[in-house]
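A single protein chain has been removed from this complex, and every other one stays in its place.
Residue numbering begins at 1 within each chain, and the chains themselves are lettered A, B, C and D in the order written.
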Amino acid sequence: MQIAKVRGTVVSTQKDPSLRGSKLLLLQFVDEEGHLLPKYEVAADSVGAGIDEWVLVSCGSAARQIPGNEQRPIDAMVVGIIDTINVDNRLIYSKKDQYTRG
Amino acid sequence: MQIAKVRGTVVSTQKDPSLRGSKLLLLQFVDEEGHLLPKYEVAADSVGAGIDEWVLVSCGSAARQIPGNEQRPIDAMVVGIIDTINVDNRLIYSKKDQYTRG
Amino acid sequence: MQIAKVRGTVVSTQKDPSLRGSKLLLLQFVDEEGHLLPKYEVAADSVGAGIDEWVLVSCGSAARQIPGNEQRPIDAMVVGIIDTINVDNRLIYSKKDQYTRG
Amino acid sequence: MQIAKVRGTVVSTQKDPSLRGSKLLLLQFVDEEGHLLPKYEVAADSVGAGIDEWVLVSCGSAARQIPGNEQRPIDAMVVGIIDTINVDNRLIYSKKDQYTRG
Partner (left out) sequence: MQIAKVRGTVVSTQKDPSLRGSKLLLLQFVDEEGHLLPKYEVAADSVGAGIDEWVLVSCGSAARQIPGNEQRPIDAMVVGIIDTINVDNRLIYSKKDQYTRG
C-alpha cells in the first residue's frame, strides 16, 4: 500500500454503470519522510476519508477485494485512514496533531 | 485510476479477433494540477469519449471488469468522462468551461 | 496498451515447457509523438508481427487472455499490428507510408 | 520480489474490516548493492519481521496468496526475512553480521 493525502474529488456523470454511487477521491502520494510526491491516483473510497486526511491506498486487483467492488473497473481503493506513522521510532505523522495544528 | 486527455485514435486491422469492434483511444496522462504528462496509454472505451475530453482510465485487470470485456487482452479502459476536478476546494477542471473556451 | 516497434527476437531453448513454440519478440516502446523510448519488453506474439512493424502490446494478466495462453507464464503479448495513429487529427504513423519509404 | 528494510509501522483504526489485526510495516526498498532507495511500500507481514530487518516483499496479487489473506485488499506482503544476499560470490548482506555490528 502507499501513503497518500486526500487532495480533492473527481466527478463523472457519464461513467460505467457499476461506478454509480462511488465517490472518487484525488489522492497525492506521500514519501516515507512525510513529503508530498509528484504522483497522484484517483481512488474509490471504502472508509469515508475526508479532505487533508492521510490514507492507505491499495492498487491493482487488491482494490476490488472490498465486498461490493469485486466487479467494478477500479484499480485503486482507499482502505484505511492513517492515525500514526512511525519511522525509526520517531513519529512522523499523527492525525491528532494534524488537526490540532490545522 | 488516472486522469487522461483523449488525444487521438489507433487503428489496427490485423489484431486479436476478440478486439474486433473495439475503438482504441490514444490517451495522454494529466497530473494533479491539470498539466499534460509525457506518458500515454492506448485504451478501449466503454463510455463514448471524444477527442479533447478528460477521462478516467483504469489499468491492469480492472480494464476487463466491464461486461463483454472479461476475456479481451486489454490492460487499459476508459471508465468515465470527467465533469469536474476539485483540488483543495479549487476547481482545476470543468468540462463545461473547457468547451465554452474552446 | 502501449505502442511499440518490433526490434528483434529472443531465442531460449531451456525454458518452461508451456512456452515451447512461442516466438518471442523484442519490442521497443514508442511515445505519443512516435519517438522510440529507452524502454523495451519481450513479448509473445498472437498476430504474426514482423521486424520494424509497429504493434500494440498488452501487459500483465491481459497477456494471457488470448486463447491457448491462459496458463503460460507470460506478462506481455502483441495483440495487434498498427495501421495508423492519429493525434489531434494529424496522422503521426501509417504502416503503408512506412513501407513505401523503407 | 524486492529487498526492503523494515523502517517503521503505520497504524490505522478506521480501515476496511478485513484488515483488523494486520500489522502494517513501512518498508524502504534496497538496491542490488545494498543501498537504501527513495522508494517505500506499506506491507502486511506474514513472518513476524522486526525493525531494521531486511525482508523480501511481494507486490500485487502475490500478496494475497498467503492463507487467510485471499480476500484482503492488500497489494504488498512481507514473505521472508533475509539471512544473506550474495552478489558475484560476494556477501553483501548477512543478518548475523548486521546484529553483531548493531
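Annotations
What we mean here is this: a contact is a pair of C-beta atoms (placed from the backbone, for glycine too) under 8 Å apart; a residue touches a chain by one contact, two chains touch by 3 or more.
Remember, predicted model here, so these are calculated numbers, not experimental data.
Considering the full assembly, D:Ile82 is the residue among D:Val6, D:Leu26 or D:Ile82 that touches the omitted chain.
Taking the complete complex into account, residues 7-16, 18-19, 24, 26, 28, 38, 40-43, 51, 60-61, 63-64, 71-76 of chain C touch the chain not shown. Although one chain is not displayed, its contacts with chain D can still be listed: residues 1-3, 31-32, 46-48, 56, 58-63, 65-66, 77, 79-89, 92.
The rule is short, and it goes like this: only the chains that are shown with their structure count from here on.
Remark: chain A and chain B have CA centroids separated by 21 Å (rounded to whole angstrom). With touch defined as above, residues shared between interfaces to two or more other chains in chain A number as follows: 60-61, 63.
Chain pairs recorded as touching, per the definition above, are A-B, A-D, B-C.
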